[in-house]
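Apart from one protein chain that is not included, each protein chain of the complex appears where it belongs.
We just call them A, B and C in the order they show up, numbering each chain from 1.
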């Protein structure tokens, strides 16, 4: 549902726990707090030490996991997943964790991110006789593990990981251990927590908080962490690492109560808003934010600019897969979908509308119009990120370069297209400083590829072509 | 689900439309925007001018109304209802609108409010041979209409309304007309809008906005408005009227984008927060609000006090009827339910926590503890309403006087019970002024009964007894 | 689903039990064995002596009663119902038992049969101010009970029953007793059984057998039997009684393993077939029956005639509400629905096809064609009942006289219409003798109205008019 508003979607959140008698229930609450990362499907695989049992389906966490179903998968450890389905990749089969049984034991896999050499590897594996059951790039890892010559699962996994390029936070579970791995650039967030004697890993720290776990530390780029009945141990599967955490995690994806690499998301957003007030001082009557992700930035802007923050836009909640979309004719008659303007707040006012990003521009245009129809005399759009000019190959669904309005238009052109009275983007430097990471270097440990075009990994030709609208390479 | 947090629930929202070919779809979107007023059940009755067809069920609007089902109830007019089920009153039968077929035609009824003489009337009607199908007080009106000696439906309805005491916004529909009536004290909100040639009535103006309708005016206390193919006409069924709009609509129930009797709810709340900052200046590092209903007041407080507003508490969304409640044992281990503290924001800080009201005090205590466990050094609770010391008989589910903490304890006692460093309620005068209604008189057109004990209607003994914990009177 | 094949449907089966800790489960099995009497809806009301709890829905017994739901309605007594929905009378509301709560206690009602003066009574009750929730005639009894001046429930019920005309087997339950009543002509079957200390009543004895109960006796026409914690007691509410059991119970409706008024249904059918072989000796190669209801008669015919019985037609099972009906175009291409011919059995053969009755003739025609297309050289249709020339007003859905082929055509005309090589009906005398009831008199205790036009009760003008295709009288 976010897709419609943003045209910007991350694929997935992951959660795992080892060593707790209520592993399945805790995974349920953990996944629930990660629901914002994917609403199309949810699943978990639970082990009691003997067998692996899976439970998954399309829909929200509360739809997929019924009370009865959860009781059926009791165990001491579990990994879980919430999924945002990219185009063409839907269906029950693609809901994760993937679960594989073989005569040597079982294997469950959950993945957040995107592999840039998945097609190349898949092509090679199929040529060698492998059959893929899903259209997800995640399955590639299973086949690489299966074909590895090593004996120990841990070695097979390390061996397989070295062949992957791209962004990944992987959770792997067998009957006797849970292993988590983060790509050598640390493109996706992954944190470790502790709840009594149990260890937890999760895409965001909010999932640790919600289940009452203590934060231990973040998984390092290139690190493989193994949890079993002996506890936790770690080794590096790659030493050629950098820190390149996806900046959009701060700006858009993560929950405001999460800390990503030590920085609280709400605070980062508020600082982005403050910085924006500094970079783009505007005379106006009210500041408003596009809910939910831009509220913190809007409050920051208002505070720094000394202009009252008001709730000028409201989001309609309770929207899920079963929500009936208004017909074109009803939309033309004015039936609203996800956002409504608050006439009582914006009527007759000069409005500063804070949003976190512009992807295709269609949503911004709709909101500006909405505010003007509700009586705003001026609408100044301020964006708490720099223009997104390059496609993401690491799990963010900005399909193709074609669709990125900022890749083809100047700021002034965009302003005209979205019909705003003024339009300001935050500078790249402003973003980096406002987020305030402690790391060294120009990017301060962030991936800025979508803004700057400097990708931390090599990029495969099939992805580049696809990003220009070409068909599949293989 | 709000019940758990507040112990304070309104029963229902209503929506009606006459004269639109997409009446059922529009009612769907209207009810969807009123979902916050009741999540236990939803229903609509649609007419094509010939017959009345009903569609209802337990659950959310998006659960009850499937795409296929909506197609089945095409018509030119519809009334709809979202329901919060009070204890003992659940079940399919009690979901509204109620629909009655007789050999003379059909009748549909939707009701927001509570009748104070329902039991007395029901007892009398049963003695005369009537059989009640539901346990809702709404059905009383149907029986009174049926037994009225008048011929015209409009006269039968007026005749019946004169026998009712209490709070009600009624929508009544037959094959040929839609009638809406508001009790003589105007205790419940009810607004009229226009969408092309169609008329709309709704509990809140947000439902008019969402479907693109223009606000026409509010229904008056004691007014009966009739909509049919000729248009809209009105008459008073009572001239002995006052204005006593439920104050909690501003403070807690309504959506921030609604205007209640001409006052925007978000603005009212922000003003309540500002007034609170004036009445209760506190030295602190951050201001935070309990989501969702107290955010506006918190921002108002922060603005007025010059203390930064921060997101110190976050609400877990996607919670519906199917959400699995954590077991006692998991709660004790720290699994959160609806609210989580944001450690990154409150740790090491003196926190002002703005909430809209205190009913039983259990939630406040839980939140204070949560914030302290997350590292807050001080937690100052400020409440944007006066203490609730008296039960409501008009549709707010504050069960019994017993459970109202402020009816038995002083402010200092409550402070100790909720373990806050300080506790401040807003004064009654402060509330009235901050809301800023234009009406004359001490209450400025609001019902303040739950704060002051001055009830605008007579109160029946069975309700008083029940409010003290006694059983049913009849 | 039988409707399509026969155009002849009974409305409902009833089951009740008093005094067993597993009352709900036993009712489930009892209703399941009565499923052939109604597949559109099922329900039960259970009491634990304190309250009445209902559980009902549209669909089959196994669809409506889930394992969880049954656990929710534990109690010591229950009444249940399976329903065949007549046109216009569908919907959740009309599924029985009906359950009424009042300030004096609760009342549940289940009904098999049809009242001939329901409309007249309903009209009168509505004029007096009653509101009907359902379109079923059953609700009339509830209102009559409610309006009765007597104090004891038992007296109120007797008082109400004296106002009813028509066919009824009623089960009535309150918190403290279960009462069953059979109309003064005994038009519907109702038997009493005993299971340990519990008493059971059921439409057919097969329901007693299935739950392991012993048969005690049949309920008498005009009898009211009361079951409570003291046991069973009986009184007559009418002494003006006759015996007029619906003949179609033997011929078509009941399960072959049931005994109706002491006569086993399979045996009666086999005797009908034997008698038919005697009345209509035909030279042929094989005898076949239309499943399921005509198999016994076909075997009887084959045995008496010395011609081999073969399975020339087969029924497609697993057909329920969710079965997708083949489109007209697929039917024309030969897609079968409920019956298939067995080519291997009928090809090149002269076939005697035994059926139990002809209502509209469309099914017979389809089957004759089917057999001929499968290679039968001759098809002789023999019917184990007399021609149905008159509508039923007692609960059998033979809509209107118009549709009864035998009311407008001679046997020879019907033969031509159904394209059979010969057609024989059983004589009325033959039917009566073959069924072999022990009672005295011409009809031997059976209602033969649909064959002879001699109705055991008075008939109201609105029903007569309706049976000629006229609209509702009131």
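Heads up, the rule we're going with is that a residue touches a chain if its C-beta (ideal position, glycine included) is under 8 Å from a C-beta of that chain, and two chains touch if they have at least 3 such contacts.
Since we're looking at a predicted model, the values are computed, not measured.
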| message | Among the chains you can see, which ones touch the chain that has been omitted? | response | A, C
| request: Based on the whole complex, identify which of A:122, A:165, A:185 or A:380 touches the chain you can't see. | output: A:122
| field | Among C:67, C:240 or C:438, the residue in touch with the chain that has been omitted | value | C:67
| task | May I ask which residue of C:305, C:345 or C:449 touches the chain that does not appear here? | result | C:345
| task | Quickly run down the residues of chain A that touch the omitted chain. | result | 92, 100-104, 122-123, 126, 128-133, 135, 142-143, 146-147, 474
| In the full complex, which residues of chain C touch the absent chain? | 22, 25-26, 28-29, 32-33, 35-36, 60-63, 65-67, 70, 195-196, 206, 209-213, 255-257, 259, 263-267, 270, 295-296, 299, 303, 308-311, 314, 316-320, 322-324, 326-327, 329-330, 333-336, 340-345
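The definition used in the following text is that only the chains that are shown with their structure count from here on.
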| task | Identify the chains adjacent to both chain A and chain B in the sense defined at the top. | result | none
| message | I need the chain pair with the most C-beta contacts, please. | response | A-B
| task | With chain centres taken as the means of their Cα atoms, state the distance from chain A to chain B in Å. | result | 36
| said: I'd like to verify one number: the distance from the centre of chain B to the centre of chain C, where each centre is the average of its C-alpha atoms, in whole angstrom. | reply: 49
| task | Take the average of all CA coordinates in chain A, do the same for chain C, and state the distance between these two points in whole angstrom. | result | 61
| field | Shared interface positions of chain A, touching two or more other chains | value | none
